[in-house]
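With one protein chain held back, the other chains of the complex are shown just where they sit.
Every chain is named by a letter (A and B) in the order it is written, and numbering of its residues begins at 1.
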Amino acid sequence: MSHHDIDIDKTVRTYMMVFAALIVGTILTVGASYIHLPTGPAIALALLIASAKGSLVVLFFMHLIDEKKFIYWLMGLAVVFFIFELTVPLITEMNNIDLGS
Amino acid sequence: MSMAIPYTVEPRPDTGLNNVKIGIWLFLASEVMLFGGLFAGYIILRVGSTDWQPGSAFGLSVPLAFTNTLVLITSSVTMVMAWASLIRKDFSKYRLYMGITVLCGLGFMVIKYIEYTSKFSHGYYPSTHIFLALYFTLTGLHGIHVIAGMGYNAYLWGPGAKMWETAPEQFTNRVEASGLFWHFVDLVWIFLFPVLYLL
Partner (left out) sequence: MSDHEHEHHEELSFWRKYVFSTDHKVIGIQYTVTALFFLFFGFCLMMLMRWQLAFPGKALPIIGALFGADRMPDGIMLPEFYNQLGAMHGTIMVFMGVVPLAVGGFGNFVVPLQIGAPDMTFPRLNMLSYWCYFVGGVIMFASFFVPGGAAQSGWTSYPPLSDIAPSGQTWWLMGMMALIFSSLLGAINFITTIIQLRAPGLTFFRFPFFVWAQFVTSFLLLLAFPPLQAASFFQLMDRVFGTSFFMPEGLVISGQLSEATGGGSPILWQHLFWFLAHPEVYVLILPALGIVAEVIANNTRRPLWGYKSMVYSLIFLGFMSFIVWAHHMFLTGMGSAMSAFFQTTTMIISIPSVIILTALILSLWGGSIRFTTPMLFALAFLPMFGIGGLTGLPLGLASTDIHLHDTYYVIGHFHYVVAPGTLFAMFAGIYYWYPKATGRKMSDFLGKLHFWPSLIFMNGIFMPMMIQGLAGMQRRLYDGGEIYAHTQTALHWHKVISISAWGLALAQIPFIINFFASLRKPKTAGDNPWHSTTLEWAAPSPPPHGNFTELPTVYRAAYEYSHPDHDEDYLPQFQADAQAKPAAATP
């Protein structure tokens, strides 16, 4: 973001809204854990809220919402490899892991 | 003869970015992969373990972690406010916000210290159980990141702030880059909190 063409007051108002949303999200995360959902849905819900909060941080605090093309390419690439890194070893080990127990 | 390196402050016209901006995002991309490796370890070990226990089994304190989450989120907000103050050319506000950011980082580490010592006093060590191994390794590495970010922010608050007099534009860029790292550290915690304490 170049420093000259920013409406800084508007930006600061956005920051405050994001701040409020993050606090609400944190309360929701803890609240959801008291519902005692089964493990699967509980993980899904917690990760969903965390992802929403994370997206807010990345988009607004880190200004990714109006970044340049190269940064999008770079982080896109990193996210793709991140997903490989998390999922492929797990899928590969499915055979060796007894998921029934 | 010697030539200055271009685009250290002003963006290169065709990429629209300065060098520091690209450098810090590249670093964050590698950090994504680092924590990817750690989370991959968590997933494999969790589903593969013969004796998995959640954090509650070892008395991990949700209220403390909840407080810590709020502390880090607050520090993220003060971090962007510090940067915004520089855009507004309000240096004393910058000092204030950056000071709060550093103090929040410190507060986070103090709470972390309380948590760690309480685990140790109950005889819970990394070697006690695979969950604790993950807990200490993941929060420990995150803690190293917090300390590193805090250290650099403290530098930018203190001696590094002299640059505001000589090269305000470059100083603002530095604060922005440091902020990007700091938000990333916050982001990691946003995931670590439910993963380690709640699930």
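Rule of thumb we're sticking to: a contact is a pair of C-beta atoms (placed from the backbone, for glycine too) under 8 Å apart; a residue touches a chain by one contact, two chains touch by 3 or more.
As the structure is a prediction and not an experimental result, all values here were calculated from the model.
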item: Chains shown that the absent chain touches, full complex; value: A, B
item: Which residue of B:Arg12, B:Arg88, B:His122 or B:Lys162 touches the chain not shown here; value: B:Arg12
item: For chain A, residues in touch with the removed chain; value: 70, 77-78, 81, 84-85, 88-89, 91-96
item: In chain B, positions touching the absent partner; value: 1-8, 12, 15, 17-19, 22-23, 26-27, 29-31, 33-38, 40-41, 44-45, 48-53, 125-131, 133, 136-137, 141
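The working rule: only the chains that are shown with their structure count from here on.
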item: Approximate Å spacing (C-alpha centroids) for the pair chain A, chain B; value: 15
item: Contact set on chain A toward chain B in their complex; value: 1-3, 6, 8, 11-12, 15-16, 18-19, 22-23, 26, 29-30, 32-33, 39, 42-43, 46-47, 49-50, 53-54, 57-58, 61-62, 68-71, 74-75, 77-79, 81-82, 85-86, 89-90, 93, 96-97, 99
item: Sites on chain B touched by chain A in the complex; value: 11, 15-17, 21-22, 25-26, 28-30, 32-33, 36-37, 39-40, 43-44, 47-48, 62, 66, 69-70, 73-74, 76-77, 79-81, 84, 87-88, 169, 172, 176, 179-180, 183-184, 186-187, 190-191, 193-195, 198-199
